[in-house]
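Just one protein chain is left out here, and the rest sit where they should.
Chain lettering (A and B) follows the sequence in which the chains are written, and residue indices restart at 1 in each chain.
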Amino acid sequence: MLDNVWLIPLFPLIGFLINGLFGKKIKNEAVIGGIGTLMIFLSFLVSCGILMQLVGMPPEQRVFEKVMFPWIHAGSFKADMAFLVDPLSAVMLMVVTGVGSLIHLYSIGYMHGEEGFYRFFAYLNLFCMSMLLLVLGANMLVMFIGWEGVGLCSYLLIGYYFEKKSAGDAAKKAFVMNRVGDFGFLLGLFVLFWWFGSNHNIWTINFVEIKAASHLLPYGGVVTLATLCFFVGATGKSAQIPLFTWLPDAMEGPTPVSALIHAATMVTAGVYMIARMSFVFIKAPETMMVVAVVGALTAIFAATIGTAQNDIKRVLAYSTVSQLGFMFLAMGVGAFGAGIFHLMTHAFFKACLFLGSGSVIHAMHHALHKGHLHDDAQDMRNMGGLRKALPITFITFLVSTIAIAGIPGFSGFFSKDEILWQAFANPYHGSLNILLWGIGCIAACFTAFYMFRLVFMTFFGECRINPKVKEYLHESPLVITIPLMVLGFLAFVGGFIGMPKLLGMLPNYFEHWLDPVFELANEYGKQYAHSGAHHSHALEFGLMAFSVVVALIGISIAYTMYMANKSLPEKFTSAFPGLYKVVYNKWYVDEIYDFLFVNPCKSFGNLLWKGFDVVIVDGVVNGTAKLVMAFSAGLKGLQSGYVHNYAMGMAIGVVTIIAVYVFR
Amino acid sequence: MDTIAIPAINLAVIAPEVVLSVVAMALLLINVFVKSEQKGYLGYLSIAGILGTLLMLIPAWGSSVEGFSGTIIQDNFAIFFKVIFLISAAMSILITDKYLEREGCNQGEIYPLILFATVGMMLMASGTDLMTIFLGLEVLSVSLYVLAGFNRNNIKSNEAGLKYFLLGAFSTGFLLYGMALTYGATGTTKIAKIASYIAMNGVSSSNLMLVAGMILMSTGFAFKVAAAPFHMWTPDVYEGAPTPMTAFMSVGPKAAGFAAFARVLLVALPALKPEWSSLLWVLAVLTMTVGNITALYQQNIKRMLAYSSIAHAGYILVGFTAGNAVGTAGILFYMLSYAFMNIGAFAIIILVGKKGEENSNVSDYAGFGYRHPVLGIAFCIFLFSLAGIPPAAGFIGKFYLFSGAIQAGYIWLAVIGVLNSAASVYYYLRVMVFMYFKEPTEDFEWVKLTPAFVLCLLIAVIGVLVPGVLPGLFLELAQKAVLM
Partner (left out) sequence: METLFFLIVAAIAVICSLMVVTNKNPINSALSLIMTFFCLATLYVMLEAPFMAAIQVIVYAGAIMVLIVFVIMLLNIKSEAGRRTSHALFMGISVGLLLLVQTWYLLVKSSLSSVRGTVDSAMISKVGHTELIGKSLFTDFLLPFEITSILLLVAIVGAVVLSKKKL
């Protein structure tokens, strides 16, 4: 099976070619969607086979490189078109192909009747191929090809509704920000390549070879430079501070795209890349610190913004940014396994959430359309009480929300708690630990709050949708709900394979599975962080309990604010008519809450959003653009069109050059 | 009176040039008898001539033969470049006929002139004597002056021809002066002898005359390849010249300039490497930056591609600065792929344009991608390749050039190059945004494909994608063709 690893990216490529070339002629949606889904599902089957085979091998032998053909050979420089299978890429394969298949299936229902249905599936398959190349690449160049490819597909898919101007702008923003990140990746590659080559005459960009030679790398210095470059690449792709603003805008794309690309797979590429090069990153303590701090800040920052949003997809988008921040936090504190674990569980529950929101939007849209209304189908203020109309969506959504909030027993709890514990207990960042852990906890609290706010506003309470169209609300078809159910199930149980030792019911399969990949990095880590303080089990247990409490606090705030106070008025109405007015106004609790909590919170969120996001980030980006444009206009001014000016320019050039060389 | 001992004349060495010149002269004669509306057939005849020349070149691959007492050589380096010239000439000819018809200047002389220009380029790539290189350059330049001003009805074309002529003559002065100084310092114009003289007599950078000769020759070549600050003619000439000729000029002569430039610096003056590589470093950075930044501002797509071609000269200079095997192979590979992608892009521009060079603003492409999906995809492929996005050939080429620079230790140069190519995405992307994300304002009904265009675009797409996906073969050829 291992030898057939090349089949994995090949199937989606075939799908892309069939749908891209003949899709317009096929016309039949079932055939187009069927081909697209089948291809990625075949990849999933091959991936399963590979996983099984890996499981059957002794842990230390679980590395396999398949060279397809020599690709670029130039003197000492060598890059093959080669695939690398090891436990890490196997996990990613399962996530990409598994979640990918479900989302393809879902899209058949969701995209039904859209113009350019074939185009959507062609792009989706192309995306999967690129992502699989990224994951499987045995050297940085193959990875880079995939890296660029996913960026391109994301661009194409965000701009899918190209007739909307905002979609085109969002696509462009995403692409340009991704490119900023990409150049970081290339620079990092160059620096590493050059350093190994010029100092040790090892001209390689192959991961296995770099790993074998990684003991030659010094701590800090050039490694810091290279890893920082790589990290710039990761921030672009994975929407971290300061390059995150494209992700919320990317919600202009169809919802399955948001689920697949902007939640489950592509945006995690940065995390994957750091994990893939863990043995390089760990040698740069400064970079690790930067990664951890950026991750933690992004986690809390995006979470606060999430509390102030009313668009259902935007809440989820900021939530994704925040969760990615958690993953980077894990990477930054050397908890590579925990980060990848969270990546996986996040893929389950966030894909489920996005698809669930898609189902809601689908239903809303359908209903509003029938009633000829033009209300916003994504605004949660127009929703409410949808749990009756959309039972399956509701249950899967709730499960996933509980998972992301970190309630014990659900997948998100295991992974997030592992990250928080590692942030606390890691030996790398001195006294910064507590701070990182604290920020993480607060972010977790916010997460629980805004996710439950989302659930309460959408599925509970009275229905705020226009009564005229209420009757049109109904559950989505099976092709949409089946993926929801599968993902919801995974969001529930997916965490058990990585259960912490402390709870001891199951061995931590996941960590053992990834051990061979991160062993070396952990060893390097130990070499410079000798004083790994030993923490007692009691402490670990206490922290775990604390994080649960924090999550519960978040939930209860959301409950009080969006559920409890709403039922209060009715009881009092008849008994105390005098109080009626007050009670009618819900004890003005909303207002008080608004004044005390929501408004400060919202305005803080808004402030962060408007102040930072709009003014500073966009300002810097636009400012640079303006500066460049001004410079460009200046250069254009030189281009006067007069021959004598051009000749003068040349003569000045010659005189200057001669002056430099002759009068040295 | 004693007899003149005529040296060994190895006619086989110049056979391709001879064949092409003869075809060109024959076409000049045939042209007289061809009716004005049938001039297109001359194009096919000239393509036949080009194919014949190509066939003559292939068997010569792998050998290295000198001729005419060391004034010319047929080696892999020259052959590789000659193939690039011939391909670019053939592709430009394919898209010429329809354009001339539309613009109403159906003159058959254009085909012989293109062929003569190609002969000039071939001589530049093959020349091993400064005189041969110079004369080849002149044959090329004189043909190009005429080709740039070929559309006599269009005032912009006239202006382009005259501007190019005046500035070209100016730069030729520098080039010739540099050659004279080099001759003065070494006593020979033969490239191999210059090198051996320098090596034997220990002449080095302390000899100011040699250094000045190198600088002046470099400026002359820099003008030809449109490197900043000698680039200013480029946008005006490219914009004004008939579009097929712009396509031709932006590829062939640039490659020829680099071929001669490389032979002079790498073979004749390796002793001055510290000097010329620092000079090229500065030129490369200036060229990339000026080209890319000015391109950001352009609304006219021909002008935008003109600046982009300046920027591409800058990328190639990066590989040149490295001066090692990887960098040189990168130049060869990049030049080859650049020929395909640039001519392909210009072919689309011709198709979309109307008489009198209308419709060449970026905003005129609104919705084009949906009116003509196949052409739209082809254009996207070319633009992606120009922007250096995998899997197009442009990416591999750039990667190669930059890794050459890195191997030679020019990290910062590579960094600047990567930054530049990141910035360049913006303006290529803008065209695609117009093509796909804007409401169509026109129906693009006048866009009609002819078989010649289809062939040209097909060659271009294949030429961009195949070396991009399977660069191994092409890189191997390029490596066999480097000068060291």
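One rule holds in what follows: a residue touches a chain if its C-beta (ideal position, glycine included) is under 8 Å from a C-beta of that chain, and two chains touch if they have at least 3 such contacts.
On a predicted model such as this, the values are computed, not experimentally measured, just so you know.
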**Fill in**
Considering the complete complex, of B:25, B:65 or B:155, the missing chain is touched by B:25
**Message:** So one chain is hidden, and I want to know which residue out of B:12, B:26, B:56 or B:142 touches that hidden chain in the complete assembly.
**Reply:** B:142
**Fill in**
Among B:60, B:78, B:91 or B:123, contact with the omitted chain is made only by B:123
**Asked** Which chain B residues touch the hidden chain?
**Response** 4-7, 9, 14, 21, 25, 28, 36, 67-69, 71-72, 105-107, 109, 112-113, 116, 119-120, 123, 129, 131-132, 134-136, 138-139, 142-143, 145-146, 149-150, 152, 161, 183-188, 197, 201, 203, 207-209, 212
**Positions on chain A contacted by the hidden chain, ascending** = 644-645, 648, 651-652, 654-655, 658-659, 662-663
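In this section, only the chains that are shown with their structure count from here on.
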**Prompt:** Where the centres are mean C-alpha positions, what is the separation of chain A from chain B, in Å?
**Reply:** 44
**Asked** For chain A, which residues count as touching chain B in their complex?
**Response** 69-77, 141, 144-145, 148-149, 152, 159, 162-163, 165, 167-168, 171-172, 175-176, 179-180, 182-183, 186-187, 190-191, 193-194, 197-198, 203, 628-629, 631-633, 635-636, 638-639, 641, 643, 645-647, 649-650, 652-654, 657-658, 661-662
**In the complex with chain A, residue positions of chain B that touch it** = 162-163, 166-167, 170-171, 174, 208, 211-212, 215-216, 218-219, 223, 229-230, 232-233, 235-236, 275, 279, 290, 293-294, 296-297, 325-326, 329, 389-391, 395-396, 399-400, 402-403, 406-407, 409, 411, 414-415, 418-419, 421-423, 425-426, 429, 433, 436-439, 470-472, 475-476, 479
